[in-house]
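One chain of protein is taken out of this complex; the other chains stay put.
For subunit A:
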């Protein structure tokens, strides 16, 4: 009977103040959506870093007039360098093939360029991609070298943008979470006020504290859980919309977010939504009801 009483009190409580309940659920949902989104993004950025930095290369372009000796000497030097994992020589013909592939949809450009005009290069993989600077310093003065290009510079920019998104999402999640907390506190106060007579009688006749608090706390938890479900639906919606739009073009660049990853964020969102609401409600009651 007590469980039934508590549950019916929860439903009555949520319904009595339904506009507030909806506001609470919506803010909670937005906050948890942003939290889930930034969690996913964080995971993705990690995955992509592993993937891309693994394949990242430093290209050492040689001057077009570099002599055969200079090229061979550099090749030997690279082969012995402890920073270098692997280096490949790309001659003018290979460079031209790559160039043709890269600009296959711009035949004018391709026909305007002759293999001779393209520089020879070494594609160097580093043991540690972070060590680019050392390589650069070491070889920049070597005879016959034109430029040294580090792909990871570009990747840094891409990841900079992605982690900017992630931080933005986290910031919005935090702000919305604060709004949600205040709404929970307010809702609980209103609920406690509307039930002040019952609470006074319960305290008087010796109802246990948990029994007095449970309906209020559960009310907040139910709202928190509803919020996390809505947040999950929003994440699903974003994936569905993204898959069917221009974002699909980015699939090759950004590793796609799988359904299982989305569903795995739900426990996080539900736990955060539920626990945060419960604690807020409980603390509010401590101050407001002094039970």
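Methods note: a residue touches a chain if its C-beta (ideal position, glycine included) is under 8 Å from a C-beta of that chain, and two chains touch if they have at least 3 such contacts; residues count from 1.
We take it that contacts and distances are computed from a predicted model.
When the listed names "Cell division ATP-binding protein FtsE", "Phosphate ABC transporter permease", "Cysteine desulfurase IscS" or "Carbon monoxide dehydrogenase" are checked against UniProt, the chain not shown comes out as "Cell division ATP-binding protein FtsE". Within the full complex, the residue among A:83, A:207 or A:283 touching the omitted chain is A:207. If you put the hidden chain back, the residue from A:47, A:81, A:146 or A:198 that touches it is A:198. Considering the complete assembly, subunit A touches the hidden chain via residues 1-2, 5, 197-198, 200-209, 211.
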